[in-house]
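Here the structure comes first, spelled out in structure tokens, and everything after it is commentary.
A single protein chain has been omitted from the complex, and every remaining protein chain is retained in its original position.
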Amino acid sequence: MNVTRRQTLAIGLGAAAAAALPFGAMAATEDDIAAFTGGAEVGEGGITLTAPEIAENGNTVPIEVNAPGATAIVVLAAGNPNPGVVTFNFGPLAASQSASTRIRLAGTQDVIAIAKMADGSFVQASQSVKVTIGGCGG
Amino acid sequence: MNGFNGGLLSALALTVGLGGVATAEPDDDSLTINGEIAIVTEAAAPAHLEYVDTVYSGWRFRSDETQAVQMDDFDNPGMLGVELGIEQWSAVDGSEGESCASCHGDVEDMAGVKAVYPKWNEGAGEVRTIEMQINDCRKTRMGAEEWKYNGGEMTNTVALLASVSRGLPVNVAIDGPAQSTWEKGKEIYYTRYGQLELSCANCHEDNYGNMIRADHLSQGQINGFPTYRLKNTKLNTVHDRFRGCIRDTRAHTFSVASPEFIALELYVTSRGNGLSVEGPSVRN
Partner (left out) sequence: MASGVKPRVKVPKSASAGEVIIIKTLISHKMESGQRKDADGNVIPRSIINRFTAEFNGEMVIDVNLEPAISTNPYFEFEAVVPESGDFTFTWYDDDGDVYTETKSISVG
């Protein structure tokens, strides 16, 4: 098989994109975002997502989301088999629109949090989390 | 046998250089549980240690996030096992109509017991782990079935006994009648096993603080067992941990509750004499 330099580059780029995020997962994440936002534009700022830069084990990764004035926050893990992680809906007696939990990450990936604000607008934050594997294969 | 040789260890050392995230030493954090139980995570090495000056709890090698989970009993899922252990403590079982509490009273009165196990038992003429002693109680005092050595009921009860000793110094006897068992354990500690030809010491004495792939190697102290691992989200026993380590050297391992692991447990526990009992600890 003859492969030109240009083809090689294209294959390389494709491989790089695939390595970053499988196409199916990307589509599933976009679907989840659209389901939450109804296709509305998503801005930046007004939401913080706290997650470790390096998680010692992907099975139990502590995260915290905080979006003052939000009515709901959805958390997505784009690199998981299913991107949905958790949705927090805040009621009138929530003292803050923040919550912490522990999540599973299938590998190194971006965790995304999107908040629906009281005025119907949306904002998002994301954080890359490196998931390490144990020293001896576990 | 204590040398730093072989291509594999050189490769490990190289990983340290390439990893970029390597921190060569345990961190400087200090551990207080529930804001009241002070835990000694760093101590002068016991006199019998020839190659180590300071001993460190494995807690000091973990990330801030993992460390935090152990600092509050509510956050520590290992305490779920302790809660089940409390229920078992006063549950009557067996033909004699007895529970643990019938003889031992309040479990808080057992503070300090876990700190001195494994321990020589004069009547039996053997070194016993706390699991062996619990099963002896169940069989001879309660007339009950022995628990599986590394099963849930046993591990929850060991976690309970550890929890009431938290903050007290590990202090196992290594001389007198226990000495020959201790020496057998020491020999195992320094013996290379498996296709990778690794001894306990190669990783946990020669290389603690270094990275083994993406993992920060601890001294392999066992003062924090049973340990809740984020990896398998349950309490893990000392012998299962030994088995996992030896398996990872690609060796046939000794069995849970084998004389070899009992001896190794006594020896490895003694390497942490002076650290606090910490179980149920939280690790990755």
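Each chain carries a letter (A and B) given by its place in the written order, and its residues are counted from 1.
As a working rule, a contact is a pair of C-beta atoms (placed from the backbone, for glycine too) under 8 Å apart; a residue touches a chain by one contact, two chains touch by 3 or more.
None of these values were measured; they are calculated from a predicted model.
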The listed residue (A:50, A:87, A:108 or A:121) that touches the chain absent from the view is A:87
The one of A:77, A:112 or A:131 in touch with the missing chain is A:77
Of the candidates A:29, A:59 or A:132, the residue in contact with the absent chain is A:59
Where B:49, B:80 or B:214 are the choices, the one touching the absent chain is B:80
Residue positions on chain B contacting the omitted chain are 74-75, 77, 80, 83, 233
Per the touch rule stated above, chain A touches the missing chain via residues 59-61, 77, 80-82, 84-96, 98-105
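In the analysis below, only the chains that are shown with their structure count from here on.
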Per the C-alpha means, the centres of chain A and chain B lie apart by a whole-Å value of 37
The chain B residues in contact with chain A across the complex are 21, 62-66, 68-69, 203, 211-215, 217, 229-233, 244-245, 248, 284
Within their complex, chain A touches chain B through residues 52, 54-57, 59-62, 132-138
